[in-house]
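Let me give you the structure first, and then I'll get to my questions.
The other protein chains are all here in position, but one chain of the complex has been omitted.
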Amino acid sequence: MNLPVQVVVLWSDALLFALTAACASFAWWTRRQAVLRAAWVRVGKDPVAMAAATVLAVFVLVGALDSLHYRARLPAQPGQPVHYAVEVNSVLDALLAPLRLNTEKTYSAPLATRLFAMETLPGSNERAFPRLVYGGAHLDAALDGHDGDVVRRTLTGLGGGLLLWLPVFLWLRKKIGAGDTVKNKANNAIAATLLGIFLLTGVALSLGSGYHVLGTDKVGQDVLYLSLKSIRTGLLIGTLTTLVTLPIAIVLGLMAGYFGGWIDDVIQYLYTTLNSIPGVLLIAAAVLMMQVVIDTHPDWFATAAERADARLLALCLILGMTSWTGLARLLRGETLKLRELEFVQAAHAFGVGPLLILRRHILPNLMHIVLIALVMDFSGLVLAEAVLSYVGVGVDPTTISFGGMINAARMELAREPMVWWSLAAAFCFMFILVLAANLFADAVREAFDPRAS
Amino acid sequence: MLAYILRRFFYALPILLGVNLITFALFFVVNTPDDMARMQLGVKRVTPEAIEKWKAERGYDQPLIWNAAAEGSAKATKTIFFSKSIRMFVGDFGRADDGRDIAREIAVRAGPSLAIALPTFVLGLFVAIVFAMLLVFFRATALDFGGVILCVALMSVSGLFYIIGGQWLVAKVWHWVPISGYAPGLTAVKFLLLPVVIGVISGIGASVRWYRTIFLEEITRDYVRTARAKGLSEAAVLFRHVLRNALIPILTGVVVVIPTLFLGSLLTESFFGIPGLGSYTIEAINAQDFAVVRAMVFIGSVLYIAGLLATDVSYTLADPRVRLQ
Partner (left out) sequence: MSLLAVRDLVIEIPQGEVFRGVDAARPVDGISFDIAAGECFSLLGESGCGKSMTALGLLRLLPEAARVAGGEVLFEGRDLLRLTEGEMRSVRGGGIGMVFQEPATSLNPVLRIGRQIGEALALHEGLSGTAARARVVELLTQVGIPDPARRLDEFPFQMSGGMKQRVMIAMALAGRPRLLIADEPTTALDVTIQAQVLEVLDELRRRHGMALLLISHDLGVVAKMADRVGVMYAGQLVETAPRAEFFTAPAHPYSQRLFAALPDPTRRGGRLATIPGSVPAAHVRHVGCRFAERCDEVIPACRAQPPAWHEVAAGHAVRCILGQAVAVQKVGAGATATSEAASPDFQSRLTGASRLSVSSDTRPELKVGAGDTAVDVPAPVSFADLGFPLRRQVMAAAAAAPVLRVSDLRVHFPIRRGILQRTVGLVRAVDGVSLQLQPGRTLALVGESGCGKTTVGKAILQLIAPTAGHVELAGTELTTLSPAQLRPLRAKMQMVFQDPYASLNPRLTTGEIISEGIQALRPGEAGAARLGELLEQVGLRAEMAGRYPHEFSGGQRQRIAIARALAVQPELLVCDEPTSALDVSVQAQILNLLADLQRELGLAYLFITHNLGVVDYLAHEVAVMYLGRIVERGSTDEVLRAPRHPYTQALLAAVPTLDGRGKEIVRLPGDMPSPANPPTGCHFHPRCPLAEDACRVSYPSETKVSATHDVHCLKMAG
């Protein structure tokens, strides 16, 4: 087989897609549940939540594209077997190839045409800001047309974005029609958010073909590219961690609450003990130890990408192992209450076994808590990644992440004038992602929490 | 009540023992001392002698839990478990890689940590409760709605940006305070001002929103309606009735962290160059100084458990139902 690419499925990719499938089946289950469905309808009617969901969807799309990995086939040598590149790329990498490959020498400001630092130009003793290799390369030597070019490209981008947005908008309009004003409001929020996204994307595309829209970093990599690549890391940590947390928290929380007695004592002891170790320190200690394991077994991993991936997964595992306690305690308390409810007593009166009672009567009535915990945890985990990377116990240094970007930029804070763009880029992307997640989580909590209504 | 506190105290002992076992397993069982030595000395081209020397310097050259070669009680005491884990119960944390006594270092550094953490905690609690009360007083108005949105926005910013932004704006652009550094005595104030303010602001979003939820839940209770039916003003209802009751759930979340304030803040201290326990920990993590990390994990747990005890005691003070039953 001479495929142009060799598909690579990293563990994190597989888990991410498994998680997506799990979410889909959960959604299918909630459709059957009248109460939960009503709650989702409430979320669907909340304009803020729908705007946030739109933003999240775009982030998830970027993350998903970045999770389809492959190795490109190397140019065929006659008589040789087919070889594939060592480098593992994703579909996103392919789409952003110009951004990924057009690296400068070092720092350059957004939309700049020259490097940020003075250099001795070759062939003379003069120190000057050398021209960039790619940024503004289409301009003439005098850079006369720079401002005009930027304005023109911006307008083109805005126009293009608007043009692409209009059919979507009309489709949304047609789908809802007139009448239901509330639904309209939510849909208008989606449309407005999409408009913003389309316009920004248009401008970024149009400017990006000639400039580094958000500048370049120390080794000359495009900051926009780095920001987009960081999204997958953030999403993975925010979601895969809960994949570890949920089963532990649900099983232990339900068991402790339902069976009571010594089982409850043991589980309570377990989570009080784990909980009593300060979170960051426990994570730091575990990550340090994991690092030792990975470093002393270099033979386990075929590519650098696999090693980085293993480290990312291990981080999720560690975060999950240390963060199930809160949810478990919550579920234990709720199970204690549910256990005394009369419908559970009625099931006892039929001699229904404990496992069936847990599955039929307890767990479905706790699902809203699990869901709320899931969405509430997400934003916290994205923020935690940045802090942990800063502390030095985050993802692999070769993995592009918001924390890594901030950490790298921090070194240059003292510089005069400041290198602010990678910090600003990380700030904006993270802020939008976390804000959207928080707003969406709020809406979900309000819709699902029986006390809220 | 004394019996109650005593009982809670006895419950705490097995937890501490559990923490001790977890740290022991993490630091000595997951990776053998040989692995750690190899890692610290550089994975390739390490001679066995260098490893032995590294281990001997740190006292890792003993058996893990049972020293068959030793005599009598030394069979149990001349082990890594005893000398590195059990000895922590009596405050013996051994020496850091730079040769300094960890226990003494911790004692010295707790002061600066507390100097930041305590004002941040007190001020943060006060400001958050006041703002939450304000939002609840103006509940269901534009002010409340805007306040909640602001809280969510504040929550969505990483703590790192508060510090970086604050340092840049206040210290670098306005030159109001030094960017970083620390001095003992009263001069410390100028160094502490910015980190404390930043600490308060970065925590305010989450806590105001949380307290607001508690107040709002409390305000729907029947006794609040009774208080209003008496003719009390809304302010009296809020401050005399709602606040007292809302303090009980707030206490659970708040009192437990008070002892852990000693640990300081990892981020703030390292950014502002405060020689406290937070920066000590970060330095140790970066230098992979396992002895220090292990000591900090243990101390953190002790303080947390002290916090749990304090929570129980504070309950008995705040809630007559607990006190008198």
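Letters A and B mark the chains as written, and numbering starts fresh at 1 in each.
Criterion: a contact is a pair of C-beta atoms (placed from the backbone, for glycine too) under 8 Å apart; a residue touches a chain by one contact, two chains touch by 3 or more.
Bear in mind the structure is a predicted one, so any value in this text is a computation, not a measurement.
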Option from B:Ala110, B:Val177 or B:Ala227 whose C-beta touches the chain left out: B:Ala227
Chain B, residues in touch with the chain not shown (by the definition above): 3, 6-7, 10, 139-140, 220-223, 225-233, 236, 240-241, 244-245, 248, 318-321, 324-325
Touching residues (missing chain, whole complex) on chain A: 33-35, 42, 45-46, 180-182, 341-343, 345-352, 360-361, 364-365
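We adopt the following convention: only the chains that are shown with their structure count from here on.
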Contacting residues of chain A [partner chain B, same complex]: 269, 272-278, 280-282, 284-286, 288-289, 291-293, 295-296, 298, 379, 383, 386-387, 390-393, 402, 406, 410, 413, 418, 423, 427, 430-431, 434-435, 437-439, 442, 451
Sites on chain B touched by chain A in the complex: 14-15, 18-19, 22-23, 26-27, 30-31, 35-36, 38-39, 43, 152-153, 155-161, 164, 167-168, 217, 260, 263, 266-267, 281-282, 285-286, 288, 290, 293-294, 296-297, 300-301, 304-305, 308
